[in-house]
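As you look at this complex, bear in mind that one protein chain is not there, while each of the others sits in place.
The letters A, B and C name the chains in turn, as written, and every chain counts its residues from 1.
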């Protein structure tokens, strides 16, 4: 099995076809082409209002540029303390904001709550200019734990943020999966719930490399073109990012692919639960975090099974691990098939029997030397 | 005609084919894939020594990352004052170096000379810590004026740089064109002449978006992976940058395409000279800077002809413009055909006859009101 | 009472005398004067080895410059999560390091322990280049909780840091108080225990504004002069920072003043404990954190008593507050007299009797409207 990430997948064939279709004749450079216009039109349709979109090719760039538009260098960006933007971007938000502080808050299942957010923002240590000033809230949708926020949850968090004068950003590296999971409209999950800028991720969704910074607040536009350019993220042949996104947006392919990935992950979770395994987080999108006994984990590693071992301090007590267990993060992409899930489960069965054998042999003859 | 830039061209078909070929099954993310390894191997072959390569998708990123590896925040990067890195990257070098000074030096035909470089570096105002410390030299090959440095010229400049403890970078957004033009080996144009890092551009050459930071000095490696990551330039599906470059490198396609672009530009220059037009710079690669009378320029603009009007303070006196003339920058890409060149010349002829007609009408009856 | 901070104090008269003595005739600018040389000599004597010293005028500058010498932009600086450098410098470390991450670790009484540090550094999420790389440990001596590290504690923490390739910095805004408290030698508290750079604070100690960045590791020197200059911290008339420090160092005045401040704080703590008040942290230097009942706090506020209300998550369970209590932070400076401490205690007594009266009145007649 190789379920290490949705970024090990190739691109969807429709994306490559679209690149081919766009690959003809001259086009205006730097995003002033027809494909970019088409992407903005498609996004405006999907979000049910006119939006501006700046296209880049990594989620790190989309997040860091968005946050830089929202936070001065002496600002604080608040997010879940296990969010991607906190730990997995090598300080990109600090770099693009020119030194803002990225502050992590706790929350079960990878999610912030209005209470913890309010408590953090209500603390007395934010007095300027001695302290940095909270300037932006960033929500991951789906979260790093694979869970999703419902529209009402986002709205409640946004309200707390707004009450403290924070702008609201959404890291939607897996936004499509969240839309598919919640069956909510993209508008309800974003601007209608107070989100002002969205990093809309298409790379994990099926693109080669494409992310859209979607702006719902006009005042966030000023300077973004300059920031993108000086960040080295303005492609001269910009049509080739736009074409990928257009291919996914048209006809709702993005949602179909996300539904597929979510469904495959659900199959995997059901299979694991049927075998008595417990998950560390609710399985709501395309990620499964499952507790594995150490011996099973070792047996799987020995077989070359591909997944990350995870650690988290945001696990609910009724999902806590037991002594010796580790969390395996298993991710299904649009390209993961039911057959691959079945094979992965079979591989776990096989490894389990070896592990069990080992355990039995070890326990069967505690006093007998093995060799 | 549309000769505004080589970045309006599509990608070469072989590039798209390579993307398709790479688009199968899972691959290790973040550049740890087979395609990236292949690119390093191909580059090592071409440069006749083992090199490390970090792939990104814009020349701005390649240049800024390279220079950040060479210059502390209190350093000065020296380049030609009309270089791309000086004016056309919205401060990317300042951003990635965390505030180094980018200092422009003069030089005819877009080229620096050892004398001017030595004089600049020899000036007494570089005393630290009051002043910034010159830390890197960046040479554009081909230059912003379409001219090229010969190996001996590069070596002489590098020697001056090294004598003042500067590192040497080459902005090779059109490196292929320079190799084709000089018929020198890539090694002779780079590390054998003292260049320590090269932004090897493939986008203008025929890629969709692909540039390689090629390192010839081992000590420049430390921290580059981190800088690229926090700059948002580390693709998760990294194979798709590498595949483009591999497609161009294999079988020498990159050089064939550059030769084509150079040859087409030469045809254009010959055609223009045959019509009595003068060029502002020697035509050495795929760019033609031609003086146009104002009336002709206006007539061309009226017809919708696509080119940039250029200004420069680095024109040799024997190529200086005359009153009312403007410089048109005409660029041929790998995709520009001889037929397009012929059509462009015909368009100029047609516009010239209109302009001439206008001029004659105007001059015929100086004392007579036209209406 | 006004015990808000040791930075509300004036300068010690000897400091002003020294400024007067230095104020004669021309002197070489930018720190190349005799006073600066004298400071380096005095510091070398006190630290029992030759040290380099860079003088600035705020602790924020001393800390941020020191950390910038130790951490690349993609580094992580580890410190106690309630340290000054984490919360009270408006992001100065992020600014001077060009965007490093400042990571807070927990620890009772404001102190880090080798165990928590080791656990944090041993976590698996530091893999470069996805994550930032821990680069420096910063220890506050005395801590923000007024406690002090003993030499063996510092050595143990340094050892953990060194094992993970971190540099070790000490924020000594109240270093003098820590030396006085521990009766350890400055050398034992710093370089002999693995500290490589010290922000040696003199402002709170009795200077007008003077802090020395003391370097114990030669390789930390390169670039510091440039960083200080471009940070705007290189005084042209540098003798006037140096003269302040020399005045405090000579004859051990700095230690006398710190002993005075510590002793006065001890008197205050004893007086408070005699009245039944409990402290939130051990009183080890010149800061007293005392739990006050809400009514008493309000009565004191009404009288205009000067102190900060504190909050902390690093209080030992046996010192925890009770319902309605708040922590008052009371700081004694070199200028605080025993008479002022007595007056402060008397003020607390007076306020307590008012508060008690109020409480009694309120409780005496629960059913009777007060007005």
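Just so we're on the same page, contacts are C-beta pairs under 8 Å (C-beta built on N, C-alpha and C of every residue); 3 or more make two chains touch, one makes a residue touch a chain.
Computed from a predicted structure; not experimentally measured.
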{"item": "Where the missing chain makes contact, among the chains that are shown", "value": "A, B, C"}
{"item": "Which of C:114, C:151 or C:231 contacts the chain that the document leaves out", "value": "C:231"}
{"item": "Residue, one of A:129, A:276 or A:304, that touches the chain absent here", "value": "A:129"}
{"item": "Per the touch definition above, residue among B:30, B:54 or B:95 touching the missing chain", "value": "B:95"}
{"item": "Hidden partner interface residues of chain B, rising order", "value": "73-74, 87-91, 94-95, 97-102, 123-125, 128-132, 309, 311"}
{"item": "Touching residues (missing chain, whole complex) on chain A", "value": "30, 72-74, 98-99, 128-130, 132-133, 223, 225-230, 234"}
{"item": "Absent chain, residues of chain C that touch it", "value": "2, 5, 7-11, 13, 16, 19-20, 22-29, 56-58, 60-62, 64-65, 89-92, 94-96, 203-204, 208-209, 226, 229-237, 240"}
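Quick note on the criterion: only the chains that are shown with their structure count from here on.
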{"item": "Centroid-based (C-alpha) most distant chain relative to chain C", "value": "B"}
{"item": "Whole-Å separation of chain centres (CA-atom averages), chain B against chain C", "value": "53"}
{"item": "Chain A and chain C, separation of their C-alpha mean positions in angstrom", "value": "40"}
{"item": "Geometric centre distance via CA averages, chain B-chain A, whole Å", "value": "37"}
{"item": "Junction residues of chain B - those touching two or more other chains", "value": "226, 229-230, 234"}
